[in-house]
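See structure below.
A single protein chain has been removed from this complex, and every other one stays in its place.
For chain A:
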Amino acid sequence: MSQIAFDHVSHRFDAETVVDDVSLVLREHRIGIVGANGSGKSTLARMVNGLVLPTAGRVTVDGLDLARHAREVRRRVGFVFTNADNQIVMPTVREDVAFTLRRHKLPATDAAARVDAVLDRFGLTELADRPAHRLSGGQKQLLAIASVLVAEPDIVVADEPTTLLDARNARRIAEHFASLEQQLIVVSHHLELLEGFDRVIVMEAGRVVADDAPRPALDAYRALIA
């Protein structure tokens, strides 16, 4: 597993401090982040691949500072967004997965083999030539995840990947996440998604207020919002 380190990290939008002096070292396989709306979870998650840079402090992945090496780190960190519609670029399912690999300059046969393997893994083979924008919400999210994983990242960050899905699709996505060998950081309001995780971080007003195994951390969070 990689080591993701937040060293006295803060982030301000104008006058508002959204992330407030957070220090964390993340080495676990599966890490969950929970917290009320606006508590700074998305901002924190985005910092792991440099989509947001801290206004104070340092974020590093295996010692690489995001402020200077965002491009290198991004190659190793995949990001899954809440709304797959914003992430899908190409017209068909297969093309969208293949699109990720365009920057990797692989030989065409290798790229095609990797795309096929990922489509198969996520049960998208049958839909491969369908227009991506006409998939169901659950299928779109599977496609978004497949398009991230085809690049074989070391770390996958997902910001509320199941929020727009019904219970059944949310469970399917959760199962896929559980089967990933990659290091995983998931922001979620679906607390049951995080129960099998190794560590759960609870955010409140930009600060980490609990950081523990899932059971005690989620209990602390439930007490907080009760």
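Points to keep in mind about this one:
Operating definition for what follows: a contact is a pair of C-beta atoms (placed from the backbone, for glycine too) under 8 Å apart; a residue touches a chain by one contact, two chains touch by 3 or more; residues count from 1.
Going forward, contacts and distances are computed from a predicted model.
Among the names given as "Energy-coupling factor transporter transmembrane protein EcfT", "Mono/diheme cytochrome c family protein", "Fe-S cluster assembly ATPase SufC" or "RsbT antagonist protein RsbS", UniProt records the absent chain under the name "Energy-coupling factor transporter transmembrane protein EcfT". Note that of A:S2, A:N49 or A:Q182, the residue touching the chain absent from this view is A:N49.
Of the listed residues A:E95, A:D116 or A:D154, the one in contact with the hidden chain in the full complex is A:E95. Interface note: of A:R58, A:R75, A:R121 or A:R207, the residue touching the hidden chain in the full complex is A:R75. Contacts to the hidden chain, counted on chain A, fall at residues 49, 51, 70-71, 74-75, 78-79, 81, 83, 85-92, 95, 98-100, 102-103, 129, 131, 133, 147-148, 151.
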